[in-house]
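Once you've had a glance at the structure underneath, I'll fire off some questions.
A single protein chain has been omitted from the complex, and every remaining protein chain is retained in its original position.
To keep things simple, chains are lettered A, B, C and D as they appear, and every chain counts its residues starting from 1.
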Amino acid sequence: MEKTAIDSTMATSAAQQAGMPRLHKVIFAMLLVFLVALPFLVYPVFAMKVMCFALFAAAFNLLLGFGGLLSFGHAAYFGGASYVAAHAAKVWGLTPELAVLCGTVAAGVLGLAIGFLAIRRQGIYFAMVTLAFAQMVYFFSLQAPFTGGEDGIQSVPRGDLFGLFSLEDNVALYFFVLAVTFAGILFLYRIVHSPFGQVLKAIRENEPRAISLGYNVTRYKLMVFVLSATFAGLAGALKSQVFQLSSLTDVHWAMSGEVVLMTLLGGMGTIFGPLVGAAIIVTMQNYLATFGAWVTVIQGVIFVIGVLLFREGIVGVISRWIKRPL
Amino acid sequence: QDINVKLGVLNDRSGTYADLSGEGSAVATRMAVEDFGAAEKGMNVEVISADHQNKPDVGSNIARQWYDVDGVNAIVDVPTSSVALAVADITADANGVLLDSGAGSTSLTREQCQPTTVHWTYDTAALANGTGGAVTNAGGKKWFFLTADYAFGHSLEENTMAVVKDNGGEVVGNVRHPFPSQDFSSFLLQAQGSGADVIGLANAGGDTVNAIKQASEFGITQAGQSLAALLMFVTDVHSLGAETAQGLNLTEAFYWDQNDATRAWSARFEEQMGAKPTMVHAGAYSATMAYLAAVEELGSAEDGRAIVAKMREMDIDDPLFGKVTVRGDGRAIHDMYLFEVKKPDESEGEWDLYNQISTISGEDAFLPMLEECDFSKK
Amino acid sequence: MSNESLLTVKDLNGWYGESHVLHGIDFEVQRGEVVTLLGRNGAGKTSTLLGVMGILPRRTGSVRYIGRETIDMQPRQIARAGIAICPEERGIFSSLNVEENLMLPPRIADGGLSVERIFDLFPNLKERRRSQGTKLSGGEQQMLAIARILRTGAQLLLLDEPTEGLAPVIVQQIGRTIAALKNEGFTIVLVEQNFRFAASVADRHYIVEQGKVIDMIPNAELEANSEKLQTYLGV
Amino acid sequence: MFELLGIPPQVLLGQLLLGLINGSFYAVLSLGLAVIFGLLNIINFAHGALYMAAAFVAWMLLEYLGIGYWPALILAPLIVGAFGVLLERTMLSRLYHLDHLYGLLLTFGLALIIQGLFRNYYGISGLPYQIPEALSGGRNLGFMFLPNYRAWVVVASILVCFGTWFMIEKTRLGAYLRAATENPTLVGAFGINVPLMIMLTYGFGVALAGFAGVLAAPIYSVNPNMGADLIIVVFAVVVIGGMGSIMGAILTGYMLGLIEGLTRVFYPEGSAVVIFVIMAIVLLIKPEGLFGRTA
Partner (left out) sequence: MSIVLEATGLTKEFKGFVAVKDVNLKVEEGTIHALIGPNGAGKTTCFNLLTKFLKPTRGRIVFEGRDITRMEPADIAKLGMVRSFQISAVFPDLSVLQNVRVALQRRRGESFDFWRSEKSLSQYDDIACGYIEEVGLTEFLHHRAAELSYGRKRALEIAATLALEPQMLLLDEPMAGMAQEDVERISALIRQVAKNRTILMVEHNLSVVADLSDKITVLARGEILAEGDYAAVSTAPEVIEAYIGAEYE
C-alpha cells in the first residue's frame, strides 16, 4: 500500500546521500559550457548582468528557500556593496578584485549588524524589520555625499585584475565575472548541502524542536543571514564593476522586491530556480525595453501567467514533474 | 553612396516623464527624419526606441548595447539627469552622439561635459533665469522654495536662488520634500507661514501638479501668495486644467501655438499622439534635424566627435526653435519664453493654455560656457 | 434504538497526493450507536474519518448519510447535513479566545448542548474562557475541541482519539458524556487507542488494518474474541 | 532661512490637523490591506493600483456618464470591489494552497498590468477631478485655513473605519474570518462556506482601497502612478499596528499621518523614511506590533 510513497522518497533521499547528485553535476557542467560560449552569442554586458542577478537571487534563495527567512531588504546589501566597490575602485583606485572584495565584506558587515537586530523576529515581522533597515540604508544613500545622490557613482574604472590583466574589454571582464559568480553559486550549493545546511532545514521546519536538540537557533539564523548578505554583496559589487556605475536603483526597495520575484518565478528552495528566474526577468527587462509603454503590461502578464501556470516556480514545477530536487 | 544612420530614442516610457517625453519623442524624431527628406537625400535612417525607466543602470546598459551591438549612431532625448549623465559618458567612449532634449541638469555641459554631447532644449539654469528672473522683477521679492529632494531639485533650487538674489530678491525659506510626494499641504502651510510673496516649486511632474492643485485648495493663491512652477510642461498644465493652473508663470523653450510653423508641426504631431507636443518633443525633433544636416555634410554618421563639431559650426534656423547655435560645450543656445497660464474664460480649447509674456534671449537664459568645456578649441 | 442505518460507508478509497491509504473501507453505523474504529498506528483510522467528512484530498467509493450520497459533496455541505468532527490535532484557533473557539462552529440544527451544560462538563474551559485558545494546556485544548462540536446540533460526531492526553478523571467524564450523548440520540464514531476506554463506551468495534476494515466485533463479544484482538491490536 | 526653532503652537496645531487628514487615507488603505492580509495572508500588492483605478473610475463616471462625486463614492468602490471579486475567483483562489509569497507575486503582476493599462490609455500626467460643489471652499480656523473637503475626508474615513471595525470585531463574521486564516479546512468542515467568505472579504478590502481612491481623486492628481509606491508604506502601517488587528491598522494609520506631519515640519527630507524608523523601533521593542496579539 505504501509502495508508491516509498519509491518516490527512496529515490530522492538516495540521491541526497551521495554528495552532489549526477543530475546536478550534469546541469552545472552544461551550464558552464553554455556560459563559456555565451559572450560570443549575446552581448557580454547583458550576459554579465544576468549572472550578477543570478548570484544575487541564489544568495537570496539561501535565506528564503533554505533558511525559511524572508528578507525584504536585500537591496541594502546588494546596493551597499555596489556603492562601496564603486567607491573603492573610483576614489581609492583599488584593483577590481580588491574593490569587489571591499564591497562584499562591507555587505557582510552590514548584514551582521542588521541581522543581529532582525533575527529574533519571526515571519513577516522579520521581513518588515529587514525592509525598515533597508529603507534607512536607502535614505542614507540618498543623503550621504559619497554616493552621489540621484546620479550615483558614475564612470567607475574597470581597472586591471590583480593589477595585471586589463578588464577594459567586455569579454575579459566577462570571464572574470563568470569565474566569480560560478564559484559563488557552487559555494552556495555547498552551503545548502553541508551539515550546516541540514541543521538549517531542521530549524526551518520545527524551531522549538531544534532548540530542544541543543541548537542555538538564533546563531544559525544569523549565520545564514550574514552568508546570504555577503553573497548578495558580492553580486552587487560585481555589478558595479560591470556597469561602471552604482546608483540608487540598487538600494531601492523595488530591488529587494525584484529579487523576491526572481526567486519565486524560478522556484524558491530549488538550486536552479533563482538562476532561471533571474535570467528570465533580466532578459525580459532587456528585450522588452523596446516595447515602449507596453513593457509593464507585458511584464505583469508574464508574472501572472507564470504564477498561474508554474505555481511553485518554473524549476519547482519541473522538479515535481521529474520527481527530483533541482 | 548611401549613408546609414541609426538613431536610438532613449527615454522614460512608463514613469513620471512618459507623457512629456516617451513615445512622443520617438514620433517627433521620426517626423524629423521624414521632414529632413533623408530618403531622398540617400540616407537610410532608422529610428529605434527604448525605455530607461529613469534608472541609470538600465539606461547605460541599453546605451552600451546600442553602440556596441546594434550600431546606433546617436541617442536622442534621455530625460532624467542621472541617466543622461551616464549615457553621456558612454556616448563619449563609443564616439556616438547624445542629442539630449529631456534632461535638465546643467552638468551635462559643465562638470561632466563631453565632446559628443549636445544639450538641446532647456536646463535648470535657463528655467531659473526665465521664471525666477521674471517673477522677481515683477515684484515677487520674497521667495520660499518647495524643493524635490534629489539632484535635479537641488540644482533647480540653487540656480533659482542665485537668480532671485541677483535681481534683488531674497529667499525666506525652503523645504525639501521627498520625491515623489502625494501630499504637499504641510509644506504649503509652512510656505504660507513664511510670509513669502512667491512659492517656488523646484520639482517636476506629478509633484508640481499636486502642489499646485493643493495650493489652490488651501486658498494659498487667493490669500495673495503666488506660485512659480520652475519646471512645468504643457502636459502638466493640461492635466491640472486652466481652472486650477491659471495665472502661473512658467518658462518653456517651445509652445505649440507660437507661430504658423509650430502650429502646423504640432497639428501633425497631435494626429499621431493624440496630444499637443511638449518642448521635449519639439527638442527631439529639432536636434535630430540639426544632427542629420551635419551628418549629410560630413557624408558619414560614424564619427560622433566630428558630427558634433560640425553642428557647432552650423547656423541653424529651426522651424520650431528659430535661430539656434550649438556652443563649444554642446549647449544649444536659443530663445526661451516666459508664459502665463490663461484664465479658463480666455482659453478657447483644452490645449489653449498659455499667454506669452516675454522672450528671454539665449545669451541671458543659459549659463556662460566654462573654459575647460569649450571643445571647439580643442 | 431504531434500525435505520445512519451512515453507510462502502468501498471508500482515499489518497494523499500519490499515496493510496484507504483501500476500500466498509462499515455502517446505526442511529444512536457508538461505534469505534480500532487499529494500529497508521492503519487509516484518521483517514477514514477525514474521508467521511470529505476532507481527504481525494476519495472515491460511497459514503451515504441518512440515505444521501455525500461522496461528491464539499466538507461544508457534509457538515450542514449533520456531521461534525473533532480532529486528531485538535485544531484550536490561536487567534480566537476559548469562548470564541467554542462558539465558532455554527449551529446547524437544534438539539445541541447549551453552553451552560458544556461548561458544567468542562469546568476548566469556563475558568479559562478569556484565554487565547492555544494557550490552554494540551488536555484543555482537547476538551475544547470536543466541546465545540457538541453545541452545533450535529447528529453524527466523529471523535478522533478524544481521550488522548486527558487525565483519568476527565477520561471518565468524557466516557459519561459519550454515554449521555448517546442517550440523547447522538451517534458517535470513535477512533481510540485507549482500548479499555473504547470497550467501556462502544456498542461495536470495527478493526482497521492497512486501509481496510477487516473485522467487526460487538462489544458484548469482546471477551470471546480476546485472541483475535491480541493479534489485531496487541491487547 | 526659515526658522525651525520657534515654531508657534498654532502652526504646530495646523500641521497636526493636516497629519490627521493624511492619516485618514492611510487608515482606510491599511484597513483594507489588513482585512485582506488577515484573511488571505496575502500582501495585496495590487492595493495601490486598485486605489488608483477607483480614482479613475470616478473620473470616468463623470466624464462618460455624467455621474458626479457622491454617487461615485459608492459606485466606484463597488465596481472596483467587483473587479476584486473577479480577480479572486479567477486567479488568487488557485494559489491558496501555496506559499503566500506566490500571492504577492501574482498581485504584483496584476498591479503592473492595471497601472500599465491606465498609463497607456490616459497618459502619465493625470486628469483633473474637481472637488464637489457642496464641499468646495473652506473655513478659517484661526490657525489655518481648512478646506471643507479635507474635513469631509476625515469624517468619511472615521465612519468607514469604525464601521468596518465593528463589523469584523464585534460580529461572528470576524471570528470566522480569523479562524479561516488559520485552518480553512477545519472551518469548512464546520459547515462554513470559506471560499465565498474569502471572496467577499477580498472584494471588500479592495472596495476599501477604492473608497480611498475616490476620496483622493479631488485633491491628488488622478494619475496612474498615484498608488504605485503606496503599498509599502501602507503595509508598514499594518505591521506597526499589529497584523490581524483591525483597530491597530486604523489607529496606526492616523498616528502615522500625525508623525509624518511633524516630521515634515522638523525634518522634511526624512518624512518618507520616518515610518520605517518607527517600524524598526516598534518591532524591535514590541514584536507583535502595537495592537497585535502574541502568537
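Here is the rule we use: a contact is a pair of C-beta atoms (placed from the backbone, for glycine too) under 8 Å apart; a residue touches a chain by one contact, two chains touch by 3 or more.
Small disclaimer: the values here were computed from a predicted structure and weren't measured.
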item	value
Chains on display which the left-out chain touches in the complete complex	A, C
Which of C:102, C:170 or C:190 contacts the chain that the document leaves out	C:170
Sites on subunit A contacted by the missing partner chain, in the whole complex	5-6, 9-10, 13-14, 16-19, 187, 190-191, 193-199, 201-202, 205-206, 208-217, 219-220, 223, 227
Residues in subunit C touching the chain absent from view	16, 19, 39-43, 46, 88-89, 124, 128, 131, 135-140, 142-143, 161, 164-173, 175, 193, 195, 233-235
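Everything that follows uses one rule, which is that only the chains that are shown with their structure count from here on.
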item	value
Identifier of the chain whose CA centre is least distant from the whole-structure CA centre	D
Pair joined by the larger number of C-beta contacts - C-D, B-D	B-D
Rounded Å distance between subunit C and subunit D, as computed from the means of their C-alpha atoms	44
Length of the line joining the C-alpha centres of subunit A and subunit D, rounded to whole Å	32
Set of subunit C residues in contact with two or more other chains	none
Contacts with 2+ other chains: residues of subunit B	14, 18, 22, 149
Subunit D to subunit B touching residues, read off their complex	1-2, 11, 14-15, 18-19, 21-22, 116, 119, 123-128, 130-131, 138, 144-145, 147, 149-150, 219-221, 223, 225-226, 229, 261, 264-265, 268-269, 271-273
Subunit A-facing residues of subunit B, complex	13-14, 18, 22-23, 26, 48-52, 55-58, 60-62, 64-65, 68-69, 81-82, 85-86, 89, 149-152, 154
Of all residues in subunit B, those that touch subunit D in their complex	14-20, 22, 144, 149, 171-178, 180-183, 185-187, 189-190, 193-194, 205-206, 209-210, 213-214, 217-219, 223, 233, 235-236, 238-241, 243-244, 275
